[in-house]
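One protein chain is absent from this view; the other protein chains keep their places.
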């Protein structure tokens, strides 16, 4: 299948530098362009103060499009956050949530984005109620498939039903490559060690992950109560047994934290991408630590890119660096990490 | 002094017909034009559903300006309501209130209004914080001087100070002619009778009003706590004595209601208009019941118009009918009332 | 003494869900001259035939969306205002609803526009029939 795989950077990747005041929004675009990426993914609420007001001004939009031109970047995806519990006394009604989604679709459109990322917590009927507007604005709503969720599951089937029922061309999936982790990232493990975790407990957790990978993860179910769905998923995947073993091995807080965190990574088959390619128009290229030799610690980049090629994927792979949180005590360099990741992807795409 | 006194109708006047579905927004404009008035005053929150969203659309604005052209009407004043207690857990902060005021200034401007009515409850620092924006949008903020408030008072002095301090040309007063009532309106009295008030009690209340008028009303003071300011004002103007007399005369609910309501009308000297004319750019021509002979029951229209002429007033007198609430049990005809009032004003202006 | 219409005469009915009568419903207009956000509705008190409804049993519907009185405290969306001159639908959860025949309602609208020193309290009374 002929493919057209392009490279993007999600500015989420530069959060530590932005937080420290080392990069501003334009600086992030500049660094993105330096990697050779041609696309940029934006979390408007992260790097635009007084959100959403500036986006409503001609001044800001002119500045934004000026930067895109200057740095030769295409808007690849707008990451929205549906703040449907914005007040603590209730969840917003369906109508209010749809209004919020429409607002995000409109903002995305004003900044030139054709894709909008929505999170797993977005109720299906909110998405369904926004499809007409999405079509009107020609913005595709992409449900991010993020660990512990996966394609080819009961959870995803519900959404597939909605796609078939409505016939929409403006809803699909945005896989986050964190669902293709062969093992727990080394940065998490090394942090656990710095915090005092024992090698014995670390091995228990790593072995447990390897078992899940071999057996195949029991998939998470659709439930608006995400806390409940998450807990059932963990239990179904042997969390109790693993925690008991860690306890028995005398595990302390660092060991237990490592054990708990291990469930935020998962493995699913890259074949899932091929099976669902008709509904995938953007991808979060999640990564945790790319070494000097351009090998990433956990995400199976070569296999995933191979599957995208085989499927004939036409879209961006958008670097999403999430290793920094495990390095804040020893020093984060997102710029270098993203550079390496973009090179790793370039090699896989062009190789 | 050369004057230029024009006639406007506040669509507030048609509230009963709108409530009953007999008139819609366009219908109100049509009736306004029939009276010969050339100006229209709008309460956007009253007659525009989904406020403020339609005003933000080209479609609505085109329709609005189309109507103004069709009915030969000029936008005279936009009546805002500062909902600064929109949440029950607090009063909005100063910054939020200023944002709300600026929103209203912007909305007024988008509909072609040069004047915005703000209520006595608007804190002075909210007005002050909005003056630059008002100047930028060329919209004048008018503080409505509504009974029991009055010009030439300690209350008004505070605002005069702000005008002098800031040098602003975009803040002033909008007198409501309910501050020029020679007596309590007959529609209120007749309603009290229908509700069972005794002639004896009615006389006590009417005499009490006449005394206040003769002595001169003790003026209300500036206090952000309007309930407190109001109560002190009533006490200072003999409310206790009047209520005691009504009690002693065996007054029931209807008598007491009439007594309490009498304090919502007041008399001040039309000379106050002349003294403050530099700061008056719009006027609410409040009225309660214009008889077939074009004489209004309470508001001293001829004297007030005379004062405006003497002062060289350049602006609208905007009919604001507030008699309907006392006639709902027997039938309201706002259209006829406004027609009569416009004719009464025309005679006073041209006579 | 008649007044202007407050209640929708065709709005009084029992409410059915899944074959069971779960409550009764009526529609009325706000006794205030402006549209406003639901967040300034302090209370809707309902008394039918001398019996007070509990605040928690009351549901309020405008423009197709339904809220409890507690939820309304933070409803400021432009699509869900109590518009001037428009009916809002009030549903009172009550197993079995109201008996067929004549009833009397006294409902109080308690609204707190920010500029008023005191909240408004409008008592709305009517006789009605459940068919």
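So that you can tell them apart, the chains are marked A, B and C in the order they are listed, and the count of residues begins at 1 in each.
Criterion: contacts are C-beta pairs under 8 Å (C-beta built on N, C-alpha and C of every residue); 3 or more make two chains touch, one makes a residue touch a chain.
The structure presented is a predicted model; accordingly, all values stated were derived computationally and were not measured.
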{"item": "Contacts of the hidden chain among displayed chains", "value": "A, B"}
{"item": "Omitted-chain contact residue, chosen from A:46, A:76, A:153 or A:318", "value": "A:46"}
{"item": "Contact residue for the chain not shown (choose from B:26, B:96 or B:343)", "value": "B:96"}
{"item": "Touch residues of subunit A, complete complex, unshown partner", "value": "12, 15-16, 18-21, 43, 45-53, 81-88, 119-122, 194, 225-227, 230, 328-329, 332"}
{"item": "Positions on subunit B contacted by the hidden chain, ascending", "value": "87, 89-90, 93-96, 99"}
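As a convention for this text, only the chains that are shown with their structure count from here on.
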{"item": "Chain contact topology (line, ring, star, complete or other)", "value": "line"}
{"item": "Chain nearest the overall Cα centroid", "value": "C"}
{"item": "Cα-centroid distance, subunit A relative to subunit C, in whole angstrom", "value": "45"}
{"item": "Between subunit A and subunit B, centroid-to-centroid distance (C-alpha), Å", "value": "57"}
{"item": "Between subunit B and subunit C, centroid-to-centroid distance (C-alpha), Å", "value": "30"}
{"item": "Touching two or more other chains - residues of subunit C", "value": "73-74, 79"}
{"item": "Overlap residues in subunit B, where contacts from two or more other chains coincide", "value": "none"}
